[in-house]
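Worksheet: the structure to be examined is printed underneath.
A protein chain is absent from this complex, but the other protein chains hold their places.
The block that comes next holds chain A.
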Amino acid sequence: MGDGPPSIWEWIARNWDTGRVDSIRNLLTDHLTMSLVPILLSLVVALPLGLACVRWRWLYQPTSGLMNIVYAIPSLPIFMLLISVTGLSQTTVIIPLTFYGMAVLIPAVVDGLGSVPDHVRQSAVAMGFTPLRRLLAVELPIAVPVVLAGLRVVAVSSISLVSVGALIGQGGLGSLFTRAYQNPFMPPVIVGIVLIVALALVADGLLVLAQRLLTPWVRARKGRA
């Protein structure tokens, strides 16, 4: 161990848990918070909005149009706009990511409910389901595969997009990249990329697992084909 630059493992060991805000461990926790909250929040908001768009068809065009515009606005100006309200906080990152998630999930909920075959809906009506029970016991469960497919996209993109927050000092693992920009030293960049990709893969894997557990009937269908 001379005076040369430390190896990547040495760098990780030295920076893992320094007790400072920018220890890898703290960055990882921040990153998780700032990606998981928008994922959950966008799902919670997109469900009722999606349902409303199905119930009142005329709502869907304006809603999806608006969501696409939100999706098109680059995150940086949104951050700048929000800083005046929420400051340089995690909330400033969480809010736009939630909107991005909604832009994907509202159509997913609408398409998911649209994937319920008409004869299935008709037979539920004919057997005496009340509208609420039909929604909860028949339509939503059948919409699950389509919604989960949307949720997978949202999970991976949110985890990756959090790093942009580094520009306002709230990027989680993304701040490892800005640090390298100031000082050309590669280990933080590699650690940042590896951890973000690993997080995305774990999240995606969990969702695939959830899909298998929640919708065994989809696997059964593929098994026959």
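In the analysis below, contacts are C-beta pairs under 8 Å (C-beta built on N, C-alpha and C of every residue); 3 or more make two chains touch, one makes a residue touch a chain; residues count from 1.
In this section, contacts and distances are computed from a predicted model.
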{"item": "Hidden subunit of the complex - UniProt protein name among \"Response regulator receiver domain-containing protein\", \"Fumarate hydratase subunit alpha\", \"ABC-type quaternary amine transporter\" or \"Aldehyde dehydrogenase family protein\"", "value": "\"ABC-type quaternary amine transporter\""}
{"item": "Among A:44, A:76 or A:125, the residue in touch with the chain that has been omitted", "value": "A:125"}
{"item": "Which residue of A:138, A:168, A:191 or A:207 touches the chain not shown here", "value": "A:138"}
{"item": "Residues belonging to chain A that touch the chain removed from view", "value": "117, 119-120, 122-130, 133, 138, 141-142, 144, 215-217, 220-221, 223-224"}
